[in-house]
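Sharing a structure with you now.
Shown here: the complex without one of its protein chains, the others still in place.
A, B and C are the chain letters, set down in written order, and residue numbers restart from 1 in every chain.
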Amino acid sequence: MSQQVDVQAEQTEQTIRESLNQALYEELERDDSVILYGEDVAEYGGLYKISEGLYEEFGDDRVFDTPLAETTLGGSAVGAALAGARPIVEIMYADFLPIAGDHLINYAAKMYFNYGDETSVPMVVRSMYGTGDGHGLHHGQSPEAWFMNVPGLKIVMPSTPKDYKGLLKSAIRDDDPVLFLENKMRYGESGPVPEEEYTIPLCETDIKRRGDDATVVAIGGMVYEALEAAERLSDRGVECEVVDPRTVTPLDTDPILESVEKTNILVTAQEAPTFGGFGSEVAAQVIDDAFFYLDAPVKRVGAPFTPIPFAESLEEAYVPTAEDIETAVIDAIET
Amino acid sequence: MSQQVDVQAEQTEQTIRESLNQALYEELERDDSVILYGEDVAEYGGLYKISEGLYEEFGDDRVFDTPLAETTLGGSAVGAALAGARPIVEIMYADFLPIAGDHLINYAAKMYFNYGDETSVPMVVRSMYGTGDGHGLHHGQSPEAWFMNVPGLKIVMPSTPKDYKGLLKSAIRDDDPVLFLENKMRYGESGPVPEEEYTIPLCETDIKRRGDDATVVAIGGMVYEALEAAERLSDRGVECEVVDPRTVTPLDTDPILESVEKTNILVTAQEAPTFGGFGSEVAAQVIDDAFFYLDAPVKRVGAPFTPIPFAESLEEAYVPTAEDIETAVIDAIET
Amino acid sequence: MGNASINHRELLEDLLLTRRFEEKVLEVYQDRGIRELPHSSIGQEAVGVGACYPLEDDDILVPSLRTRAVMLLRAPLDEIVAGMYGTRSGPSNGRTTEHHMGSSEYGILGTTGMIGAHLNPAAGAALGNKVLDNDRVTVAFFGDGASQRSEFHSALNFATVQELPVIFVIENNHWTEASPIEKLVAVDDLADLANHGLPTKVIDGQDVEEVVDATATAAQRARDGDGPTLLEAKTYRYRPHAETMPEHRDEATLEEWRDRDPIELYRSRLLEEDFVTEDEIEEIDRRLQTRIDEAFEAAETDELPDEETMYHVYKDTEIDHWKGVVR
Partner (left out) sequence: MGNASINHRELLEDLLLTRRFEEKVLEVYQDRGIRELPHSSIGQEAVGVGACYPLEDDDILVPSLRTRAVMLLRAPLDEIVAGMYGTRSGPSNGRTTEHHMGSSEYGILGTTGMIGAHLNPAAGAALGNKVLDNDRVTVAFFGDGASQRSEFHSALNFATVQELPVIFVIENNHWTEASPIEKLVAVDDLADLANHGLPTKVIDGQDVEEVVDATATAAQRARDGDGPTLLEAKTYRYRPHAETMPEHRDEATLEEWRDRDPIELYRSRLLEEDFVTEDEIEEIDRRLQTRIDEAFEAAETDELPDEETMYHVYKDTEIDHWKGVVR
């Protein structure tokens, strides 16, 4: 629930796309060592237009296009960050992150540990995930679990326009390497964003909705689904607490535990396949630290253990929705 | 508990190194489409001598050295497998797997799904993990969690010489892509291996020790630690059931659930950092499917959330041991 | 392949098939949408068509996102269109797209959405065929963009030192998505980037017979056991990178390339040299158009796949798709 900004402050309605663009603009303006680069991020403004206008504003020393080479994006960002700059690189689709995986897992994540003089790796990798647009197997996977078991990385998956902006600004200022994951299905989602400058700290779990009957821990795009499920369940007399960790690693667990201690019911929700995913970690922590508060099995909502299918009918069956969360909560409560 | 081989059959004492070498030999001999390649696997016999003598026996069409390029190892194996060969590639240290990550996650894992004519990817990637030899940050990480959330891959992590041999032979014959992870700290470990030819099926959880008081699910090298812990606990009157899934994905969960239903206590053990690891998935499944059988919090044993440190004192503090498992079991029982 | 052995009409028909197909895709997409976002190959047809021409039916093709000709010359039209619609008659019954379909039956190596990720697998397929001791050649197509990927280097090196029967064909259309190639590399010919000791050749990608010849020579070399070849075909696409993206390229340059349209060039040459008559071409065109129209009609009425279709992830182990192994 911590926000750096006065809740009474003026807010305007903005899309996630706009709030991200503004965050980039403000940070490029604030700090000369911030640079933004990637494939078609400059002249074209980014495939999804998140960086539109920034090249024109800051010039090609600060915002530039690169060859098609994700190893270069990941690798060069590590070097630039170690040298003292604050690179933001866009690796277009998160599905491509494994191409830069060695630099993320073995380089970026380990250099603060490796150096002895407080040198760290203040880089941000922006990348898109999100299923539901018929892009098929390789343009929509949720990659967080591939990098969750990597000490040294931070993984941020915001949900609302306000969180996206505040968290991206914090990620850029953060001294550690941050994987900043944007849900491409939600870029058009709009919501109130403070007019005044603000940041939202990384590694702080937020409660998006209060409720006493069940805890739903949802990440990224699934927060909207969880909120929708909560509304429907409310009609049936079940009040869900929707918990949004926002940062996946390092995870701020206490608010999750506190919520479960109150509701005694836990459901997790993610877009990635359930097996080996974020929800499993949340469940495992709760079963260790809040075992005696749990009244029912923990239900995890996620995709089935298959690649993302292309056909519309399959994709629909694949992507987890509010309905799945609703069913999981009812299941847990009725056990 | 399933073994393809008559328990009465003749057995000889062999090290894991020997049993792996034999498995490779037998499969290269059995099937002309099996090939083995990697960095220094042929003339030198593999950095840890697992493939010693095979190049001499089968010639450089079947066993050959390659340039230093893990993307080529991963990528070419996918292509060779799709073309109908059965490539085994050695990616020396599992820490290097992210270099081939795109080919494993996005190519190998998805081609059976992608093809419509039953073409699949019968490749095996052999790779070493295992901490404790002072090799530092990048030569001993346990990579299973990086690939657990990838539908389509199989991940095999054997423990005993007999399992190593039987499972490697099955992996080579398997039609799906298999990540075969070898614990380099255990190559010298010896145990009985049947003299007759045998295989051990993938995706079958094995019970390594029977016990009624607590279930310890351990993978790879940690199975030995779990067995040691079980011996010590037995002296204190606590009988542990040591469960060895052997295959991490797809996981054979039922024997785990059955064990917990009997013992009502679960501890998991892995070498990788606990957060986001294999143990979390096991805990999450148990908390969903055997919730009402659990008497106590699930304790997960693993490394702390740091890179592998170099100094001896740090490495010792880092690697999970029998003692940690013992403590975890006592903790759980006494809760 | 000497000119003598080229069946000019057949080659023209291959070109026309690809062009008419791509035109139909655009028409339908603009009219009512197609589930698979079109990445049109119009303008570059001669590269795929020419390279496929001298090959054997069981040679392995590894197309880029844009090598539509490979699909059209190898797979049934109905399946291709169904693949774009994501219906049950498509490749893998709708699990995957037409862009990345793979089929051992058609000799098409499956690819992924990662540009350039297929270069090492292509070398690997060649390795596989060498091991299996057949005389198949593998041909990989990829763009100027893919040539910037790290892998370009390791795939070529591996193929060269292992003397693999593989041909690498750069479809240099001078643009990597929205960026011109001049901004992304500092050399004129991409073939020069690859100095690994394998033969390289820059060819005119608008001249279908030049592509046929170069590929035929490379294929012979591969079959003779002499290893890989790299071809760089200079070409251009008439459409934006994908149909959702605006056109922002220089109109004059586009016009220059249009003046050397690969289909028009070949058509007029064949007419001039009396290999074919206007009437014959019209007849071919009509026939092609009918086949294409029928394929689209079939796809429009084809059904969507059932959920069960999706659970096709492991060949050797049955699993319960939410958790683990079925016992």
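Criterion: a contact is a pair of C-beta atoms (placed from the backbone, for glycine too) under 8 Å apart; a residue touches a chain by one contact, two chains touch by 3 or more.
Every value quoted in this text rests on a predicted model; they were computed, and no experiment measured them.
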Exercise for the section: Kindly state which of the options B:Gly84, B:Gly136 or B:Gly191 is in contact with the chain not pictured. Expected result: B:Gly136
Completion exercise
Touch assignment to the omitted chain, from B:Asn21, B:Thr71 or B:Asn183, lands on B:Thr71
Practice task
In the full complex, which bits of subunit C touch the chain not displayed? Write them out.
Solution key: 148-154, 157, 160-161, 183-187, 192-198
Problem - For subunit B, residues in touch with the removed chain - result: 39-40, 43-44, 47, 65-69, 71-72, 93, 95-96, 99, 134-139, 274-275, 304-307, 309-314, 317-318
Practice task
For subunit A, enumerate the residues touching the unshown chain of the complex.
Solution key: 32-33, 35, 61-62, 64, 66-67, 69, 71-72, 74-85, 87, 102-103, 106-107, 110-120, 151-152, 154, 174-176, 202-204, 250-254, 285, 289
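The definition used in the following text is that only the chains that are shown with their structure count from here on.
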Fill in the blank from the handout: Comparing B-C with A-C, the one with more C-beta contacts is B-C
Exercise for the section: Report the chain whose mean Cα position is at the greatest distance from that of subunit B. Expected result: C
Problem - Separation of subunit A from subunit B, taking each centre as the mean of its C-alpha atoms, in whole Å - result: 31
Completion exercise
Shared-interface residues of subunit B (touching two or more other chains) are 102, 106, 110, 113-114, 151-152, 250-251, 285, 289
Practice task
Send over the residues of subunit C in touch with two or more other chains.
Solution key: 93, 95-96, 100, 112-114, 117, 150, 312-313, 319, 323-324
